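Missing here: one protein chain of the complex. Every other protein chain is in place.
Labels A and B are assigned to the chains in the order they are written; within every chain, residues are numbered from 1.
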Amino acid sequence: MMRRGIAAVMAAAALMLAAGTAGAVEINFLTWGGHYLDTYNPMVKDFEKKTGIKVNLVVQAGAKDGLTKITAQRNDPQVDIWGSIQSTAEAAAAAGLLATLKPELLPNLKDVPKGFVTPTSVTVVNSARGIIYRKDLVPFEIKDWKDLWDPRLKNRVGLSYVIDTGSTLVMAALVGGGSEKDIEPGFAKMREMKPNIAGFFNTDPESVKFLENGEFAVIGYAILANFYLKLGPNSNLRFVMPDKPKFLAGIPFTIVKGRGAEREAAAHKFLDYLLSVEAQEFLTGRFGQIPANAKAKLPENLRGAIPEPPLTNVYDVDWGVVNANYAKWKERWDKEIQSR
Amino acid sequence: MSAGAAASGRRHAGVAIASLLVVLVLCFPLIVLVGVSLNAGPRQVFPPEGLSLRWYLNVFDRDGFRRALQFSLALATLSTATALVVGVLAGIAIVRHRFPGRDVLLTALMSPLVVPQVVVGMAFLMALSALRIHSSLLGMFVMHTILVMPYTVRLVVSSLTRFRISLEEAARSLGASPARAFRLVTLPIIRPGMFAAGVFAFVSSFENFTATQFLVWERTTLPIEIYGYVQTENDPTAAAISTMVIIVTAVLTLALNRYIGVDAFARR
Partner (left out) sequence: MRAGQQSRLRLATLIAPGTLLVAAFFGCLGVLFVQSFLPSAGMGRLGDGFTLASYAAFLGDPFYVGYLLRSIAIAVYTTAIVLVLGYVVAYHMTLCGRRMRLAISIVLLVQFFTSFVIRTYAVMLVLGRFGIANRTLQAIGLTDEPLRLLFNEFAVATGIVLTAVPYMVFPIYGSLMAIEPNLRAAAESLGATRRRIFWEVVFPLSLPGVAAAVVIVFLFALTSYIAPGLLGGGYFDMIANLIYDKAVNAQDYPFAAAAAVVSVATTLVLVYLMQKGFRLAIRGTER
C-alpha cells in the first residue's frame, strides 16, 4: 500500500519534471569571462524574464580556446550560441561547425548594415582598432599608420603577430600597397619597421602592462575595448584610429550546428535580442564599442571618446585568406621579423 | 646546536653573505607585488603612485571573483585530498613492497611533470569530448588530481623511505591491527611530509592556468577569472588578490609551523 503510494508520487513527480523540461528551453552561450560575463549576466536574466528561455553562460579563455572547444565537441555539440572574433568565426564556418542563420528569425537584422552579416554570423558590436601610445614617451602626435615607421620611434614600438590572427601583417601590407591577398609588401614594410620594434607580446593584458611600465611607448595595432577604461583627460595614454584604412574588430555571433531545431530557434531569439536597440546601447556603454544596429545611439559620455557610426572607409579583411595562410606567414614572420 | 651554529656561522661568513643576497633578491617580487596592489590609480606601476586599498575592496565587490574563488578553493581542496590519499597508498606500495613494474609505476606517477601544460589541457579536452563528458567539474577535478599527484607521491615516498618499517612491525607483533599500526605509528611519522605535499599540491592546483583554460565551462577558476578581468580592466586588482593569497598562506604556514615545522618542506 505504502509502496504503491510512493510509486504514484514518484510517477507524478517524474511527469511534472518531464513537462517542466519540455516547456523551458535552455541554451548554452559561449563567451569570454571577466567583464564580458559581468555584462551578459544581467542581459541573460532580462532575456529569460521576457521569453522564458534560460541562457547558461559558459566560458572561453580566448576566442581561439573557444574554437578548440567547439572543434573538440564537433561530434556532440554543447554550445548553442558563440561570441568570438572574425577569424575564429570564419574558421568554424569553414570547418562546417556552424548553422546557417535564418534571417526570418532575426527581425532586428534589418537595421544592421550588410557588411556585418555573413551566412553564419552577425557582428553584434565593433571595437575600433588603431594605435595606442604614451603621450609622455612619444615626442610627436601619432595620426596615421605610417607614423609607426617614423625614426623618432626607434626601439619604442610593441607588436604582436598572434593577436587578432595576423592582423598586424595585413595592416602593414595595406600600408605598403598590398593586402592579405598580396602579402609581400607587408613583409617588406615589416622588415623596414624592425629598428622601431622594441619587442613582441602574446596577450592583450601583457601589452597593457608593457605600455604602463614604459617597455613599449607605442602599441602598433591595438583594440580600443582593451584600453577604453584607461583613457580619459588625466590619462597619459592616447588612442588614435587612423583613417585609410580604418580597421574594426567585430565581435561576430554564430549559432552552432547540430543542437536541434528547438534550441536553434531559441539561439536565434537570443541573438535577435542582442541586436535590439536597447541591448545594443547597453553593450556599447559597457565596452566603449560601436553598436552594429544603425538605430542604436552612442551614450552621451562616449561621444568623442570613440568613433561615431556610421563609419566609412572600413577595410573588410578576407579572413578565409588570412586563416589559410596564418601558419605559413607566422613561420616567415618568426624568421624575418621576430628576430634580431 | 645554537652555540655551535653561531660559531660555524661566523666561520662561514662568505656562505652567509652569498645566501642572504640570494634571499634578498627573492624578496623583491613580493615587495613589487604589495607595492602594485596599493596603487591609488588604475595603473600597475612600481613604486606605487599614491596609496589606497581600493583594489582590495574591489575584489569583494565583484561577484565573479567570489564565485571563482569558491570554485578554485573547492577544486584545489578536493584534488589535493584525493592526490594525498593516492600518494600515501602508492607510496606505501612502492617503498614497502617489491613487485614488478615498481620503478615504472613511480616514473608514471611523476610523469605529469614532464609533459607541457598546454599538451595536458588539450589532451584532456579532446579525450573528454570524445567520451562525451562535458562536466567541467569532473574533468578539472581529475586533471588537477593528476597534475598535483607528483608532489604528493614524491614527498610521501621520501618520508617513508627514511622511516624504518620495523616500528610498524613491532606494533603489529604487539597485537595492533594493520590499520591501527598505520594510524598510530606510520601516520605520525609521515604527517609532516604529507603536510608539505598538501601545500605544494594545493598551490599548484590553485594557480594552474595553462591546462585549466581548456576545461573551463560553466564555472571559472580564479586565475581564469583574473585573466578575463585583466583583458579589459588591467588594474591592480589581480595584485591585490595575490597579496591576500600570500598573506593567508604565510600566516597559515607560520601557525602550523608550531605543530609541524617548516623543515617538513625539506623532506621532498
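The rule we apply is simple: contacts are C-beta pairs under 8 Å (C-beta built on N, C-alpha and C of every residue); 3 or more make two chains touch, one makes a residue touch a chain.
Computed from a prediction, not measured in an experiment: that's the story for all the values here.
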{"item": "Candidate in contact with the missing chain, chosen from B:Ile92, B:Leu137 or B:Ile189", "value": "B:Ile92"}
{"item": "Residues of subunit A in contact with the chain not shown", "value": "62, 64-65, 67-68, 71, 91-92, 94-95, 155, 162, 165, 198-202, 206, 209, 213-215, 323-324, 326-327, 330-331, 334-335, 338-340"}
{"item": "Touch residues of subunit B, complete complex, unshown partner", "value": "1-2, 5-6, 8-9, 11-12, 15-16, 18-20, 22-23, 25-30, 32-33, 46, 85-87, 89-90, 92-93, 97, 99, 105, 108-109, 111-120, 122-124, 126-128, 130, 142, 145-146, 149, 153-154, 158, 162, 199-200, 203, 207, 210, 223, 239, 242, 245-246, 249-250, 253-254, 257, 262-263, 265-268"}
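As a working rule, only the chains that are shown with their structure count from here on.
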{"item": "Subunit B residues touching subunit A - in the complex, by the definition given at the top", "value": "42-45, 62-64, 122, 125-126, 129-130, 132, 134, 213-214, 216-218, 220, 224-234"}
{"item": "Residues on subunit A engaged by subunit B in the complex (per definition of touch)", "value": "32-38, 56-62, 65, 68-69, 72-73, 75-76, 78, 204-205, 208-209, 212-213, 225-226, 228-230, 287"}
